[in-house]
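One chain of protein is taken out of this complex; the other chains stay put.
On to chain A.
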């Protein structure tokens, strides 16, 4: 029945009402159109998601490469020149500076009168945590002295904690469980706002990955540690795979700390290293719900895990020597195809006349030879390392069984049978983990025995996903609460959000194309023997899939990446015309350029390590040396003279040192469309990192 006021309209004789049949037909038509539109929008959202995930996972494969390079450098450090080796060994295998274990590390640091940020007094009280909250909301930075004191006190507290924390719901109200935050302060503040600040009434478990990627890792982790000190019985933190100083080198936390704390950054990072390794690795609620950051493996043994010295596993990426063998970098798994020689695997031969051996997996150790199969049962510290890494790095998979997670470089893919067995063995009923971004902020798998909870909304891009947290009470039934932080004041429609996310994903994807250009072209040319510049859509998709090894719907994406020729085939050169290098450098050969583009992040990290005093400058000799090592490790053919020419050409001041920030700027991929849009006064949509 239409509402009363329409009766008035319908009795208006000047307009004739349409017949009911016509009305119905009209309604069906509109509904049909609209549903189709929404379905296509959903499809775009799906493949945007696929792009982000694939690139993220591929990036983690790069991480494996970098880690093996670090290990290689360290194992060969006697062959490096003086400065580099001390730095590297200090950063990778640090000896704790005894200075940092005493209160002097912080109480000698003066805090100037002009400092208007929070002045914490220990032991902390609610007014201190409130002060932190307000300060961070107003973009203030906590003074280094208080950071160090906070970390010092946190370290003291964590030393007293066991590896696995046991909680009970009988003394508290519901327990709130949050997943990855990755330096997203807004999400943390939103959770506190919606759910309440940590207290006896509102206990929390934060399941790891507090830092890296987001820009406010310092603030997030400071708040979490402050609440931990304030309410050690109601605030619980699990370690994540990003609570690891080597991961921090690559994924942004180290950089953030050094930028915010120019004088004391080093000490702060050293203390973080200790604190991170002292974080408990698991939490159990009522003996029934197990909470860990990544997951489990078929080797996971909670009793053994309780007994180990967890702080000895400083980084998952500093492999115990023997375990390096077990990692087969070229191993194919769910998302990878076997290497077709496009990426140098561990088996690649040394193509250069370099004085170093580059094959990491065959570096001879002082105490044993690596290439003896099968390895004897691993010694104690390897087992400990493995237990911790499995907990922090594993991912669930739908198929039964347990296979090494070569994608991430550590941990396993564990199937529903592994879950079942572990839960049964320890009398548990549920596994809650994080580690993977989910569109709705949470996801069930393994027949409801595993929940993934992820608390960083808009992780890939504005609108990409929601964040969520779980509340669980005495009945142990999880309830989910979702949210999404909105960065713009204007509310975006679904269409706009999809468009922004899509734009960002496609940009990231195009950068991949650009940095793999020569391999893509040579693969495409195999399908184009007559050099017409065109290949069929199938061949195009095939070439891209095999070179980039990203599991994406290439045919669906084709319209965004390449133009068609009049006959319906793909004009493949059109894939690369949208992008160009930042500043063209004449001395750089195409091969070298591509390597620099592709490994830009990694090279930056290495430079940062070598640059002891954070001046942004390294000596030409160090540059040359590092570059040669890195390319030798990658198996890239680089002319010695080309490196020298390059080094000399970027020493703009001719003073023997290189400003590597400037150098790296040249190898940032620039999107031509961005420049055009900026010229036209529009803002380019979406960020790319």
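Just so we're on the same page, a contact is a pair of C-beta atoms (placed from the backbone, for glycine too) under 8 Å apart; a residue touches a chain by one contact, two chains touch by 3 or more; residues count from 1.
The working rule: contacts and distances are computed from a predicted model.
A.B. asks: Assign the chain not included in the display its UniProt protein name, restricting the answer to "EF-hand calcium-binding domain-containing protein 2", "Protein FMC1 homolog", "N-acetyltransferase domain-containing protein" or "Coatomer subunit zeta".
C.D. replies: So the chain that does not appear here would be "EF-hand calcium-binding domain-containing protein 2", according to UniProt.
A.B. asks: Which of A:292, A:548 or A:562 sits in contact with the chain that's absent?
C.D. replies: If we include the chain that is not displayed, A:562 is the one touching it.
A.B. asks: Which of A:42, A:103, A:309 or A:644 sits in contact with the chain that's absent?
C.D. replies: The one listed residue touching the chain not shown is A:42.
A.B. asks: In the complete complex, the non-displayed chain touches which residues of chain A?
C.D. replies: Touching the missing chain: residues 2-3, 6, 15-18, 22-44, 46-47, 50, 334, 398-399, 493-495, 537-538, 553, 555-556, 559-568, 571, 574.
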